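For reference, the structure is listed below as structure tokens.
The other protein chains are all here in position, but one chain of the complex has been omitted.
This part shows chain A:
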Amino acid sequence: MSSGAAGVERVFREEYGRLIASLTRRFGDLDIAEDAAGEALVVALERWPVDGVPPNPGAWLMTTAGNRAIDRLRRDKLRDPKHQAAAMIHDPTPHEPTGVVADDRLRLLFTCCHPALAPEARIALTLRMLGGLTVAEIAAAFLVQETTMGQRITRAKAKIKGARIPYRVPEADDLPERVGAVLAVVMLIFNEGYLASGDGEPVRAELTAEAIRLARLLHALLPGDLETTGLLALLLLTESRRLARVRGGELVPLDEQDRGGWDRALIAEGHALVRACLAADRPGRYQILAAVNAVHTDAPTAAATDWSQVAALYDQLTRLDPSPIVALNRAVAVAELDGPEVALAIVERLPLDGYHAWHATRADLLRRLGRSADARAQYDAALACCDNTAEASYLRRKRGELV
């Protein structure tokens, strides 16, 4: 392991979530945890290049950060005896496994993704506290000013403290709903990486990687939760196609992708997770979407795709979530099974005006039906509301190819 600054920072990033989670439980305060972790990093950057990396770097960081936090509390206590009494999100229970879940990071995830926090704050806080991303990195990923992002995170931490958002895994009654909120945050982080908005890179691999890391963590912590398994499978199977999905800054649709460029290891892992979900037979949204992706990644060529299976899975999803976006995805499979005319009739009824994928799907179906003028209008509409550079390049090319 490298003891240079880059090596130290990599270890630190890897250990950050565990560090913050454990310090927050011990000291009952996210700010104390963050400051202590930051001080431990400074010490590591001084010492590791000289002394070498300690045999257990995670434990070293934890001990160093813990000592720093104790020092700080002693100083604060001398200065202001009330300060300590005011410490908040304290957890009176000793450090012991809470049921099957022994990892403090799960508590931290549930706190960061609490429904009483604004959705954008949940994402930012999760990336900061568990992902170890800097405020500047999160601000860049979501295209907002660093000061704005800093305020968003500070406000969220102040609310956790002021409103006493608890630092624990929710009670069994609340758990399914609360896990759902955590999964939604992880999904949004992945989506922002996979179909990045703005003028920058069309794919932000650091965000897709972070989302997968969080999903793996969640799956390891809640192995019995099938939707968590489904989400991890969905992310792995989507990520497996990432490198084949953009070529020369342009989006490559599924049927034109070089399937040799797909990551076979991720696909094998995703398929195994989907099989585990199927065996349990309690389908949910993420499990079904993962199964759709399993069908696609199972096909050696685009022509060999089992579209009836895809349509059946979307039928199943429609029963859980009868939303127009699900209907739009189902219509793509219908186009392959029953032809573009049947699919177009379905798509045109959907109330999705202003949604780029709706316009792009209509454009494609109209193109296949030879209705070039109508297709052109839909490509224009799709481009007007498309916020991803690679997708825009693809849409422009298809529009240019219309005869």
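The rule is short, and it goes like this: a contact is a pair of C-beta atoms (placed from the backbone, for glycine too) under 8 Å apart; a residue touches a chain by one contact, two chains touch by 3 or more; residues count from 1.
Note that in this section contacts and distances are computed from a predicted model.
One chain of this complex is missing from the view, so tell me which of "Sarcosine oxidase subunit delta", "YCII-related domain-containing protein", "Carbohydrate ABC transporter permease" or "Heme exporter protein C" is its UniProt name.
From the choices "Sarcosine oxidase subunit delta", "YCII-related domain-containing protein", "Carbohydrate ABC transporter permease" or "Heme exporter protein C", the unshown chain carries the UniProt name "YCII-related domain-containing protein".
For the chain that's not shown, point to the residue among A:77, A:164, A:264 or A:397 touching it.
A:164
Just name the one of A:31, A:51, A:71 or A:174 that touches the chain not displayed here.
The one listed residue touching the chain not shown is A:174.
Going by the contact rule already stated, which one of A:59, A:116 or A:320 would touch the omitted chain in the full complex?
With A:59, A:116 or A:320 as choices, the missing chain is touched by A:116.
Identify the residues of chain A touching the omitted chain, counting contacts across the whole complex.
Touching the chain left out of view, chain A contributes residues 81, 85-86, 89, 114, 116, 162-166, 170-171, 174.
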